[in-house]
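Of the protein chains in this complex, one is absent; all others appear in place.
Labels run A and B following the written order; every chain starts at residue 1.
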Amino acid sequence: MTSQAGAGAGTGAGRREPSHALRIFLPWLVVSVVADWLIWSVWGPHLPPGDMASAASNQQFDIKVMAVIAAPVTAFVLIYFGYALVVWRQRDGDETDGPALHGHARVQATWITVTTVIVLALFGFGTYELMTAQGAGAGEGPSPIWAPAGSAPLQVQVIGQQWRFTYRYPQFGGFESTQLMLPEGRWVEFHVTSLDVIHSFWAYQLGVKADANPGVDNTAFTRPTQLGQVTVRCAELCGLWHGAMADTGKVVTPAAFESWAKSTQARLASVTRMLPPYATTYDPTVVPAINKAMAKAGITGANGYFYPPQDPVQP
Amino acid sequence: MAIEMQPAQTREPGGGGPAAGGMPRPWWRRPAVHTGILGAVIGYLLGHLLGNFLGSSYQQLPLSDSSDLPIVLGYVAAVIGWLAGLGVFSDLLRQMAGRPAGEAGGHAEAGGVAQYFRYSLDHKVVGIQYLVAMLVYFCTAGLFAMAIRTELLSPVHHVFSSSAYIEIVGEHGTMMMMLMTSVILGPLGNYLVPLMIGSKRVAFPRIEALSFWLTPAAFGVLLSGLLLGGFPFGWTGYAPLSIESTYGADSYAIAFGLMGISMILAGFNLIVTIICYRAPGMRWSRLPMFAWSMLATAFLMVLAAPVLVGGMYMIITDRTAQTAFFTDSLGGSSYLYQNLFWFFGHPEVYILALPGFGIVSEIIPVFCRKPLFGYKTAAAGMLGVTLLSFFVWQHHLFDSGINPDMRPLFMLTTELISIPTGFIYLVAMGTFWKAKIRLSVPMLFALGMYFNFLIGGISGVFLSDVPADTTEHGSFFVMAHFHYTIMGGLIFALMAGIYYWLPKMMGIQLNQTLGKIHFWTMFIFFNATFLPLFAVGMAGQPRRVFEYARSLQTINDWVSVSAFLLGGSILIFVINFVWSTVIARVRAEGNPWQSRGLEWQVPSPPPPGNFARVPVVLSGPYEYGDPAAPPVADLAPPPGVLAGAIGDPAGAQPDSAGPAGALSPAGAPGAAGAEPDGPAPQSPAAGADPDPRAEA
Partner (left out) sequence: MSLPVRIATLAAALCAVVALGAFLVIHYLLGGPPVENFAAAGARQVSITLQEDPQNTVTSKPDWVSYFIKSPATGKWVHTTLFKVAAGATVHVTILGYDGCTPLRNPYWGKVTGTAGNLEYVNGKPVSQLNSWSGCNVGHTFSIPGIGLNVPMASPSLTASLCGASPCTSGPHTTMTFEFTAPRQTGSYFWQCRVPCGGGFLDGFGGPMQTIGFMTGSMEVVS
């Protein structure tokens, strides 16, 4: 691709000049091939975010492909600039101007065609990756465009609140825990929501990042493929302790998960009874039982807001 | 473009009212910065009292600073007081009262340092004001960056408390992103565009000056947020966090809103100037690339900033009047703010990028001694970026769960925008082909810009791919990406522009040895700082955190030390700038770079009114290496030539009836004063269509 650009410009070169286009093209070819080989086979398998889950592998693959495309482009520009700086420097005492070259229709047309083809190819690749069974791992809102086929995924609700994520397991009686525990080999369907401001649930090794918006059920899919620990961080600035909003999840064997879930469900039964019934979103300002008690005490904040009426700063 | 419809009245455009007629008052009674500060203080107190009065039914105690209303009204009144104290409204009020506007002022009273502290209507004074102010803002925000890197030296031991850290992050980000929008358009655009297009003035000097004087107000308001406890939501101000936060959020919303207004005003003035005030013969095909980039930037500012101002207004009303634009449980949506913000925010990124493209495209032909390769491609690239930048904003929301089936579309538009951006590289590489490259300091910075922006741009393509973005979004990868495009692109280009044009603007040469040291330290330490941050982000460190994985400490320490050295490099620049302009003051040659630009054809610094006569542009600015090319312009055209150049004999007759005649001499500022003998029509009417034959 870029060789054409170089060659096109080269046709304007004088006869006695060396072929600049060739002298740029050959090193570029070597560098590109070597760099792409290194990226694909040496660096690629170690690229973040690793391959601990299907979405993570998918992202690793995408980053690898992008890097393989980016390396020759970067190399071409840098080699060209480097060559120009070495070869086309002003010589001592030479105060003359360069050739009056205003443009070159074929070079420009080639450049535009090549960049357009690259961009459209990237678009096609990205869209394909988004639609296939790998899943992007990104938050897809309440109506995802893609969901895994086959057996029912494990549903995990991620509730963001200042400054902690909690997790609810609706298939186990809807118990809530601060511990993220996932079975290996089973699709997980995260439902991410927030009780206050915008957070972002970033389970790094799982390849999942989904914003937690208040009042929104944001779904994301992944399938853990290896046992291990998962770093969870909040990736959207959410206030004072955003930097410390982190915890560690675990991927365990299906049997271990099953027993953990059953025992936790039993252990937390009394807490689960306090919680509102499982729902995709929560409005923590509406607590019917408490509204009655508050009204009895003379505190009648509208719509379930628990502040005295003379405090109009509260909506 | 009809500024003044009374051709009989000859006067300078600049009001500068206070000195009108009679003896000039002593300096301390004339409007300047000190009266502005006085006005701001009085305004704040009045506004605060009014707010407490209006909010007296609140439970909060009056005067306790414990309510948003007095703070917001205090800020608004302080800004109005600041502008009133500067004399912004003097002419307006005088004219409303039926009295003539001030006579003196503007560049008529040029000279002295004092004019730089006043509401001056000379675009060259405003340019210098902008330049110095922007450097002050940049250095202030840079110091906050140093504080951030100090805190990140250790993952567990903290220099600042988490609240101080988050305040510093917010101040750094907001100050950089809101004030640096004008870092090139303000100083270089306002100063150079009239010179480049052969105009004696800008279209709206009052609007231009107002756009500048709003920036210190925005800076002061933003910085004062620290006194109110700062704001813990970075520069994006995502609701509902920004609605929930303490009173510092008011200073954020008001400062950003003020800067939005400043952007609209500055952009508006430059659009009209470039379209309507081009000299005869300055066809679109001869417009310097820098002017093209300013036109594109100005359009982005005028079209995008109103959305920002609206968003900030909604934040303020949500905070004070309890509207619920962004509260989901009351019918609002947090997505609304994200959409509004990024609908401004992404064009803003190009507001920050395009001026840099313009500067490097302007500089490389001079130092390659070759014509710009693919002039039309370069201009088309800038316009293409301008257009497309309004259609990419949701790529900031790929993970947010908003409308997932729109993601392929925004992936496409985001990747498409790399095509016109790539034109800038095509143009540069074509210009370098068989060039005679002179590695002067401006050229070094331009090369640095190409290198940095390449990395910034390529990493941007990674971010456009949704699966890859899932890992990179919200991490240090993004942070490194936009620092490469903005600091590596915009600020490097700004430095190139300063080293290149300061001899023009001040008639002073910056020290070239220090300049080279500055370049190499800045280039090396910039890359040493931000290149590792791509890896840090990929390894899982989110932005704006004060605690991170212990395994990342080594690389973070490396980055911090590099950042301090980068700060030291900026210090070298500041020392060079201050030393060269204040102490050494080495006179620059008239045209030290042998440039063909029209701005270099007049003395340095340019005289009041820029051109003795309106020049007739004869050829493009990049005709290097073409011995047959005519000189760039005829600076002293005899009156008859103008008529021919314009191709409209009627328009050249100053006394002829009709709109052209009515507009031209009087609308041309300084024309009557500087050229009592020769009617040389500035002729905005003709300027709007400088060469009808070109269109035919």
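In this section, a contact is a pair of C-beta atoms (placed from the backbone, for glycine too) under 8 Å apart; a residue touches a chain by one contact, two chains touch by 3 or more.
On a predicted model such as this, the values are computed, not experimentally measured, just so you know.
Asker: Would you mind spotting which of A:L29, A:I112, A:L227 or A:A244 touches the chain that isn't drawn?
Answerer: A:A244
Asker: Of B:S245, B:N511 or B:T529, which residue touches the hidden chain?
Answerer: Per the contact definition at the top, the residue touching the missing chain is B:S245.
Asker: Specify the residue from the set A:V42, A:A105, A:A149 or A:M274 that touches the hidden chain.
Answerer: Of these options, the touching residue for the absent chain is A:M274.
Asker: Looking at the whole complex, which of B:P232, B:P280 or B:P621 touches the chain that is not displayed?
Answerer: With B:P232, B:P280 or B:P621 as choices, the missing chain is touched by B:P232.
Asker: Contacts of chain A with the missing chain: which residues?
Answerer: Residues of chain A in touch with the missing chain: 159, 161-164, 166, 176, 178, 195-197, 239-241, 244, 247, 268, 270-271, 274-276, 284, 287, 289-290, 293-294, 296-297, 306-308, 311, 313-315.
Asker: Which positions on chain B touch the chain that was left off?
Answerer: Against the left-out chain, chain B lists 59-61, 64-67, 113, 143, 147, 156-164, 167-168, 226-227, 229, 232, 240, 243-246, 327, 578, 582-583.
The working rule: only the chains that are shown with their structure count from here on.
Asker: For chain B, which residues count as touching chain A in their complex?
Answerer: Chain B reaches chain A through residues 57-60, 67-68, 162-163, 165-166, 232-234, 236, 238, 240-241, 244-245, 322, 324, 327-330, 333-335, 368-377, 397-405, 407-408, 411-412, 415-416, 418-419, 422-423, 425-426, 429-430, 432-439, 447, 450-451, 454-455, 458, 461-462, 464-471, 473-475, 538-540, 542-549, 623-626, 629.
Asker: Under the definition above, what is the set of chain A residues touching chain B in their complex?
Answerer: Within the complex, chain A touches chain B at residues 9, 12-13, 17, 20, 47-49, 55-56, 58-59, 61-63, 66-67, 70, 73-74, 77-78, 80-81, 84-85, 88-91, 94, 96-104, 107-108, 111-112, 115-116, 119, 122-123, 125-127, 129-130, 134, 136-145, 192, 196-198, 200, 202, 204, 207-211, 213-219, 231, 233-244, 246, 283, 285-286, 303, 308, 310-315.
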